[in-house]
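Just dropping this structure here.
In this view, the complex is presented without one of its protein chains, the others remaining in place.
== subunit A ==
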Amino acid sequence: MSKKKTWFYLFSAPVLIALFLVVLLPFFYGIFYSFTNWDGVSQSAFVGISNYINALKDPTYLASLWFTIKFSVIAIVLINVIGLGLAVLVTNKFKGANILRTIFFMPNLIGGLILGFIWQFIFVEAFSAFGKLTGIPGLGSWLATTNTGFWALVIVMVWQYSGYIMVIYISYLQGIDQSLLEAADLDGASATQKFWQIKFPLIMPGFTVSLFMTLSNCFKLYDQNLSLTAGGPYNSTQMVAMNIYNTAFSMNKMGFAQAKAVIFFVFVAIISLTQVYLTSRKEIEA
């Protein structure tokens, strides 16, 4: 046993033990639980794959999954388009550009739970006050219907994450070789041409990162969902994370909830890996 190996194991042990006990052990335990009728209290029995079959037949689970997918697709597109737009805006030189950057990023410092509460006030009170003031119809009780509740969640998510994604795009925009843009200027390229022909292809790697981050944040969303709509009305704005939580801790069907959680993991893993694979392949082509 050489001395070299001892320090290697000693230095990596604390983190590995934590990773093992906190992530890996529960992960494999969870797969085991998902095949039982465990309720958190009494002795559990092996039930085969019936939890999985029931999960895929559970209308509330499927509805929450579908709601999450719809929400994520729309939020991801809006966050990335707006985030890139904000990045392009604040990388121009004008008075106030730095202040704007600070303002756009600010919501990310504050937790989703608290942001959801602030927006609950806005959707309930400020929206209706604004509607009365301007005469714009349909601004009352936004959290009371499924459709407006959906858009309320989208608005909060876009408002929060666009600034985060903006920061990522800024670092790619600033990494662009200035001589390329100067050469394009000499050739008489317009601002639009410069954006689509030069900047856009060069910030493609930024898309991989941003899509990956927005995707996983949208899919796993819980805090904002809880504090903004709490799933209401009638669980119609419930997202997957909340459905799993409620199945486990309100209904005490731990095994059943864990089967839902395993399906959720497979879903997230497949989408993330596919997305990273597709976007990184595009980068090489471009």
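Just so it is clear, contacts are C-beta pairs under 8 Å (C-beta built on N, C-alpha and C of every residue); 3 or more make two chains touch, one makes a residue touch a chain; residues count from 1.
What we mean here is this: contacts and distances are computed from a predicted model.
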Per UniProt, the name of the complex member that is left out, chosen from "Fused response regulator/phosphatase", "XdhC/CoxI family protein", "ABC transmembrane type-1 domain-containing protein" or "Peptide ABC transporter": "ABC transmembrane type-1 domain-containing protein"
Touching the absent chain when the full complex is considered, from A:74, A:122 or A:189: A:122
Among A:47, A:69 or A:89, the residue in touch with the chain that has been omitted: A:89
Residue among A:35, A:71 or A:264 touching the omitted chain: A:264
Residue numbers in subunit A that touch the chain omitted from display: 4, 7-12, 14-16, 18-19, 21-27, 29-30, 33, 40, 86, 89-90, 92, 94-97, 99-114, 117-119, 121-122, 125-126, 129-130, 133, 159, 163-164, 167-168, 170-172, 209-210, 213, 216, 219-220, 222-223, 226-227, 240-241, 244-245, 248-249, 254, 257-258, 261-262, 264-265, 268-269, 272-273
